[in-house]
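Some chains have been omitted; the remaining ones sit where they do in the full complex.
Should a chain be cited, it is by its letter among A and B, assigned in written order, with residues numbered from 1 in that chain.
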Amino acid sequence: MNTYGSLFKVTLYGESHQKAIGVVIDGVPPGIKIDESIIQADLLKRKAGAVGTTTRIEEDAYEITSGLFNQHTTGSPIHIMIENKDVRSKDYSALKKHPRPGHADYVAHVKYQGYNDYRGGGRFSGRLTAALVCAGAIAKQILPFKITHELIQVGTLTNLEKLDEYLEKIAEEGDSIGGIIQLKTSPLPMGLGEPFFQKLDAEVAKILFSIPAVKGVDIGTGFSGITLKGSEFNDPILDASGKTKSNHSGGVSGGLSNGNPLKIRVMVKPTSSIKKAQETYHKEENQTKTLEIKGRHDVCIARRIGIVLENALALALVDLYLLNQTYKTFSKE
Amino acid sequence: MNTYGSLFKVTLYGESHQKAIGVVIDGVPPGIKIDESIIQADLLKRKAGAVGTTTRIEEDAYEITSGLFNQHTTGSPIHIMIENKDVRSKDYSALKKHPRPGHADYVAHVKYQGYNDYRGGGRFSGRLTAALVCAGAIAKQILPFKITHELIQVGTLTNLEKLDEYLEKIAEEGDSIGGIIQLKTSPLPMGLGEPFFQKLDAEVAKILFSIPAVKGVDIGTGFSGITLKGSEFNDPILDASGKTKSNHSGGVSGGLSNGNPLKIRVMVKPTSSIKKAQETYHKEENQTKTLEIKGRHDVCIARRIGIVLENALALALVDLYLLNQTYKTFSKE
């Protein structure tokens, strides 16, 4: 349940207000040189600070307790731990009785029969993605291609020059707003993906939907291609490398990377925690009641989530990369 | 790679032009009464025949060789096999040298180093989804809620009364067109989904993207919610059942079913095989060249794919349903 991958296996643990969150990364080949500054840099990108992001700024000091020796991977599992320090548990206690709409508060209470650690959203907190970012920063050092992310839309805004101004206004209203992130890679080697159930696009969609707040994923032209005919949508192949004239397919044919850049769009919903009053079910009183959420929250989580999506994508790709290598190499013997 | 699920495990095998395709379903609880007419009815829904669908109409006679005894599941794996009968291998031989754009022909050749069975698309053929439909028809008989699908858009057409006419025109052009399918369920019990990596939406997205031709999946309001603010997007909870006033979340909060109907949109691209000439890479001549595809193909695969998506969804849901039961029941002891 908390493990992802078939060869490069990532196991996440932790809850927002317990001692620590962390990740165990199994199946890392030995002898990979690890540059820790990449982990640090990626954690920094995830950090709050810009307009529209929360004022709960964690230090996010990670510690690697095993799996590295002389700056190289040993072939043993890598364990990375991040302590929870800036924890204010008092902010959340009232929400147990009056669950927040759009959050997992209520359903988690039912599923775990009241035993879940509800403080700060518990295991449903975006906080856990810090550990995932660390794992992705390791994965990217194994992959022979680049991954980038870009925020391409926030609310009605597609030109993002005036983003700060736009978000300040929404913050003043005590409201929040969603965004769309585009993920891209340099051209992938052909053949990543293992049909029928580990296709490239299926694994990518799975791991991206695992990230809190994601509500849509499409590949290449995706939903926008609904009006295109086959003769327009098809990407004619140009040469032996698999390069295509257009890239409506987003780099994926039949669930396999086809030699072109991967192109994915991810819909991120507006942050559920808003200051504005909401009329919603109160458990003790067994009727709806006005809820006002306090605490420190992002107005636009889409502004911070890009690196999380990028590194999540890296986890899906590194696993398929290792799988593809296994079979490719074997046949050469 | 070809197995899906952690408790209810589905293993698919087969290639379009070999002797048979089939599925092994493991982890089915004993004592479930199986109505075979549901399997037959679902296979019929997948069948071609309507305007815009292929004239290769398979008999799709399935055989259950194990796992059922006196019309009930035994607790042993169920094996369902469908022989490949209406096979015309000659149609495809030329495509080995001149791979079709939008298909896996070329990338499969590279990945499998020329050893793949390329006839009829081999394992990348939509044909394999017939076995998946059978498995889903078993899954639906275990689930205590209903799943339905609806074709809501084809090309520019959102009112689908004139669909036959519209597709006939595209067929005349030798072209193809995509569509959007909406999947819905009756209200799910609360708590299906296992964070962090087996969340409900993540599993649903994974299995839907496994189906050939799918290029986008969103949940609830999905991409259309980009302009909504948090105060609009959030679904206020109304009562103890988890029922919400609106359903922008599509029935999923924090990766868990929240007691409301599941609502998913799936983008299906236009069929890649078109009659219209295409300019694309020819392997032997090592340059682009005009390709004219013969054979029997769907103009609008979206017209047949609904039951495949519905039953694929059932596979994701039944697995999460069993997982949720395990933990829910345990604590009661």
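Here is the rule we use: a residue touches a chain if its C-beta (ideal position, glycine included) is under 8 Å from a C-beta of that chain, and two chains touch if they have at least 3 such contacts.
What you see is a predicted model, and the numbers here were worked out from it, not measured in a lab.
J.: Of the identical chains, 2 are shown. What's the total across the complete complex as given in this file?
T.: Whole-complex copy count, per this file: 4.
Note that only the chains that are shown with their structure count from here on.
J.: Nearest whole angstrom, what separates the Cα centre of chain A from the Cα centre of chain B?
T.: Going by mean C-alpha positions, chain A sits 25 Å from chain B.
J.: Can you check the complex and tell me which residues of chain A touch chain B?
T.: 1-4, 6, 12, 99, 101-104, 106-108, 110-111, 113, 115, 123-124, 128, 153, 155-156, 170, 173, 175-180, 190-191, 194-199, 201-210, 212, 214-223, 225-231, 233-240, 242, 244, 248-250, 253-259, 265, 267, 269-274, 276, 278-281, 283, 286, 288, 323-324, 328, 331
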